[in-house]
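Dropping the structure in here first, questions after.
Below, a portion of the complex is reproduced, with chain positions unchanged.
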Amino acid sequence: MANFGGHAIPGSFFLFYGFWLTVKCTLQHMWRTSQPKGRHNMPPFFTKMEYFEGGLQIFASFVGIMVEQFVVDGPHAHLYNRESHSWVKLMNWQHATMYLFFGFCGVALIASARSKTLPAGLDRLAISLALFVEGFLFHYHVHSRPPLDAHIHTLLLVPVFAGSACFMLEAFLRDNVILELLGACLFVLQGSWFYQIGFVLYPLSGPEWELDQHDNLMFVTMCFCWHLAVDLLLVTCTAATVCYAVKRFSASGQDIEIGMRNAPSKSNSQRALLEESDEE
Amino acid sequence: MANFGGHAIPGSFFLFYGFWLTVKCTLQHMWRTSQPKGRHNMPPFFTKMEYFEGGLQIFASFVGIMVEQFVVDGPHAHLYNRESHSWVKLMNWQHATMYLFFGFCGVALIASARSKTLPAGLDRLAISLALFVEGFLFHYHVHSRPPLDAHIHTLLLVPVFAGSACFMLEAFLRDNVILELLGACLFVLQGSWFYQIGFVLYPLSGPEWELDQHDNLMFVTMCFCWHLAVDLLLVTCTAATVCYAVKRFSASGQDIEIGMRNAPSKSNSQRALLEESDEE
Amino acid sequence: MANFGGHAIPGSFFLFYGFWLTVKCTLQHMWRTSQPKGRHNMPPFFTKMEYFEGGLQIFASFVGIMVEQFVVDGPHAHLYNRESHSWVKLMNWQHATMYLFFGFCGVALIASARSKTLPAGLDRLAISLALFVEGFLFHYHVHSRPPLDAHIHTLLLVPVFAGSACFMLEAFLRDNVILELLGACLFVLQGSWFYQIGFVLYPLSGPEWELDQHDNLMFVTMCFCWHLAVDLLLVTCTAATVCYAVKRFSASGQDIEIGMRNAPSKSNSQRALLEESDEE
């Protein structure tokens, strides 16, 4: 995976997943705040979203593991070479291990959405563990590399471990929209930083970066903060757009708050509310 | 204890204890969720489990201390040799100190189960302290060893300190099944990793591992993640099996939820519910 | 900014902001405790304070960025010099990045004060992120400097990261006056320590400090504790003065508690209570 594509693919995945989480938690927050107190059942629309998300995670991690194992220069499911007494392509095995834990997330998410007897927060714990394992493996990944390469990968650990802590907290402090948006933003930051790593280490055009120059390290540190700033703006804009769209569509049919209170017993009207955009 | 057995014995103990905690907290969680709100008294069955657990901890730690002291090459309760002006077998004394704190856990557990005036959470605090002491002593244990030996013992500190934090949190955030299962899983991980240390440092067959090779360190780091994955699966399967078994046995007699609500005043029926498996 | 003024300007800003926060959270705490339970709407006076604070933050950070960019020896919005293949004035760019995040705080604060649909705690999260970015950039700022210079800047990280943690906690544990005063005190400490850095590195009079002497490091460490002690006293005195002033002015008109309970429906009387000082 030591090329631009090898960083762009996980980067795209994390970017997409971050924005998906932003949309999902904004919708859920709007639903919760529009509901009268004491009612907490989510409409089937959200359960479908979770099935889709979980299925995608399982599919993506399965494809990821297969690709890491069976690319041309991959390990082809061999772990130890008895003849040369050496391990086979440990880098690919490590990446496959990371994907495996994201696959577990998908399973935990589908199981939580399906069964009501499962304890709440299991899906968040699974994401937290997946991020922890990713950061844990990356931490031992960066030994004995040139300074800029090591530094740029170390910066990646900031959103990874912060995200792990954030989702771990979500497992206990549920339905806190601030925390959920922060978690989503950390995924977006991770995704955009993967792209940045690709641009720096494998530039598509122009000269190569000098990996030992101290000024480059200082610029990259600052650049990380710019990514954070831009990603905060993007997540905020996405959440605001979702809010605006939901309010407009629900207003054209029925006011979101009054509609809720007039017809608290009609379960269909609530479901319709969120699917109106399709019906119009 | 520098042989395979010296790692397999504590490993077996922690594996067994992790699964025991899994079964216990699954049963307690099912009991809590099946109870109508406001009623929190545990049936005597759970108190008996706690007595058994505490007794076992005290017995195991007593045996452990005796073995560490009075094996053939042990210190035989001598701490300082005045003639050679040196400490006697500090390694054995350190292991005995670790066992002592696990013995304290047993005392705290029995005292909590016996007396209702003791503040809740005392038993969790005791486990947290025992794990902290274990990690604290191990941390200063690994100085000046070859890289692979030091690394594989450092990885052991991850479940130890994470477990300590987890049980410390449980002392304040009680009856959270997610946290309890995470704590149980960390014990299982510690147990299985003790076995792994034994296999790596004292291989039963085949060639010895080269303790300086960087690839071995990378493999061991990844292997730790695989242990985590397998242990998560094992704990999940155990909890699911317990759930399934309890539901089947209680369904053959009486539905667990309806049974509770029909006869909330008969304290015997509740106790019977959990002991039905023996009666059938 | 490598002169006394370059440390005195941010120092003054943080000192002022710390005292502003002290006054604001003391007033809000007095309001909350004087209100009958269940009523939580803040009077318009507080919203005006938040608009003023947010506007000032945006204005100050805009001025800061402009100054950093367009001073005589600044980068003038050039980032990379293609001729010498080097980055242009990264130090100024880093300072501008820090200011940018404090500008975001202002935007978040005004948005939170304006809109009620925004989740509570967004403004605290923004301050926490701004402090984190400041500490993060400073952390990589101090490489390869003489010992005293590095040490005195490292000590600055204590109030910065502690403040970041404190405001992050406030985003979840709202309306806790202890936490708010601690956060304000950490801003004051940061401000006074900026002055101390200026005095030590660019003394206005007298001999220069020897940057390698170990005794100087020890003194500076102790001096940091004295700053903390003095700042704690100043914040305490400020809060006490605000309490005393509000109580006196409200007593001369109407008793604060009885007044509240007699006229809970008149919204004007509540507003008047806090603005009485202007009217007298």
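Note that the chains are named A, B and C in the order they appear, and that numbering of residues resets to 1 at the start of each chain.
Quick note on the criterion: contacts are C-beta pairs under 8 Å (C-beta built on N, C-alpha and C of every residue); 3 or more make two chains touch, one makes a residue touch a chain.
Just so it is clear, the model here is predicted, and its values are computed rather than measured.
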Identical copies making up the whole complex, of which 3 are given, total 4
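One rule holds in what follows: only the chains that are shown with their structure count from here on.
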Please categorise the chain-chain contact pattern as a line, ring, star, complete graph or other. line
What is the identifier of the chain with the smallest separation between its Cα mean and the overall Cα mean? A
Superimpose the Cα trace of subunit A on the Cα trace of subunit B, which carries the same sequence, then give the rotation angle to the nearest 5°. 90
Mind checking subunit A against subunit C and telling me if their interface is mostly the same residue numbers on each side, over half, or mostly different? different
Rounded to the nearest whole Å, what is the centre-to-centre distance of subunit B and subunit C, using the mean of the C-alpha atoms as each centre? 46
Just curious, how far off is subunit C from subunit A if you go by their C-alpha centres, in Å? 33
Two or more partner chains touched - positions in subunit C: none
Residue positions on subunit B within touch of subunit A in the complex are 29, 33, 173, 176-179, 181-182, 214-219, 221-222, 224-226, 228-229, 232, 243
The residues of subunit A that touch subunit B in their complex are 86-87, 90, 93-94, 97, 100-101, 104, 117, 119-122, 125, 129, 133, 136-137, 140, 143-144, 171-172
